[in-house]
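This report refers to the structure that appears directly beneath it.
Only a single protein chain was left out; the remaining protein chains are all shown in position.
Our next item is chain A:
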């Protein structure tokens, strides 16, 4: 007698279960679909000049001249600028970020860490245009005055701004990795008469290696993809940089500066620039996946 209503209630539960499953699936699909749409669109537009209109992809990648009005589309200087800027930012940002993370996780008194940690995280939330404004208002004039440059907007300015911008990522991710190192490793090392600093560099940091590498790759992604802040401090000259003080135009900047008015092949070439940029990011993600797979072992 009591049975049928119970079954009915169960049926409702199963329905609900199924329905919520569908909702989750739909949401998950939505993000995948938007990703595919964006990639598809960019690739469709960007490949067109090379398949339909006879432009050489090699000339595009390795050409030195970008003069849309004369039908010349070479992005080599921008590739070089992007790579230099990213590597430069890593050289400055990673050691500073790593030392900050070590300080916060291992050395700073709890009270100090409690103030600095959130401050660093807040740094991540600042809109990138403000970094650019800061660079333009502080770093650029500083370089201009101290290095005697005609124009402070330069590769080094980009590097400095990007280094600051990657700090929150590098610090937060590596701090988390360092804190996750088991306490027993530290005790084991200290009990062997190894100093605090020795313990940090010989046991703790190596044990956090894969997390720290992840931090570096994420910071790199941030640097190579950054657009707004870079536009303001790069100077945007179309030359292959030969010195840190050269004015440069990285890939992202090129797209953002010209997309507003470009049409036809010019526009498609900007999409092609996007493909190159996207390839860099893909490679980084691939590396990241490799690292985390290794860290899991």
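Heads up, the rule we're going with is that a contact is a pair of C-beta atoms (placed from the backbone, for glycine too) under 8 Å apart; a residue touches a chain by one contact, two chains touch by 3 or more; residues count from 1.
The rule is simple: contacts and distances are computed from a predicted model.
Visitor: Choose one: "Isoquinoline 1-oxidoreductase alpha subunit", "Nitric oxide reductase, NorB subunit apoprotein", "Double-GTPase 2 domain-containing protein" or "Phosphate ABC transporter ATP-binding protein (PhoT family)". The correct choice is the protein name in UniProt for the chain not shown.
Guide: Options "Isoquinoline 1-oxidoreductase alpha subunit", "Nitric oxide reductase, NorB subunit apoprotein", "Double-GTPase 2 domain-containing protein" or "Phosphate ABC transporter ATP-binding protein (PhoT family)" considered; the missing chain's recorded name is "Phosphate ABC transporter ATP-binding protein (PhoT family)".
Visitor: Taking the full complex into account, find the residue in A:87, A:130 or A:192 that is in contact with the omitted chain.
Guide: A:192
Visitor: Of the residues A:116, A:207, A:275 or A:288, I need the one that contacts the missing chain.
Guide: Considering the complete complex, A:207 is the one touching the chain left out.
Visitor: Just checking the interface: what residues of chain A touch the absent partner chain?
Guide: 110, 182, 184-195, 198, 202-203, 206-207
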